[in-house]
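Only one protein chain is missing; all other protein chains are in place.
Let's turn to chain A:
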Amino acid sequence: MADKERAGSCVLPISRIKTIMKSSPEVSNIGQESLFLITKSTELFVQELSRMMMTNAADGNNLSYNDLSQIVDEQETLQFLQDIIPKKVKVRDYYALVGKTKSLQQLTEGEEAKKEEET
């Protein structure tokens, strides 16, 4: 695949990138060169992500979702990804975190259910 990696060309589909760019409502026009550059930057970005994942991974031969969420959490430049690549939390741990709030909620729900029965 060495011939595909010429500096002046892209591996990612330019037309698909263009579609994503155009989905932004405030964008009017996109120059050919800027379309090329955004496509190229996205390729560089993906390379950078995988490089960071490999550096930080517990097992450098098997990259998992957690390796990604870890670097998103830690790297400032990846802050824009925090909402879409959240850390996974075990249900058990989640309940422990919200334990008190949950029982308060259950109490409130219980009271409301009682009121409905009475009316």
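FYI, contacts are C-beta pairs under 8 Å (C-beta built on N, C-alpha and C of every residue); 3 or more make two chains touch, one makes a residue touch a chain; residues count from 1.
Convention: contacts and distances are computed from a predicted model.
Engineer: From the names "DNA polymerase epsilon subunit 3", "Glomulin, FKBP associated protein a", "Adrenal ferredoxin" or "AP-2 complex subunit alpha", which one matches the UniProt record for the unseen chain?
Structural biologist: "DNA polymerase epsilon subunit 3"
Engineer: Kindly note down the residues of chain A that lie in touch with the hidden chain.
Structural biologist: Residue positions of chain A that touch the missing chain: 1, 3-17, 19-21, 23-24, 26-34, 36-38, 40-50, 53-54, 60-65, 67-69, 72, 76-77, 80-81, 84-85.
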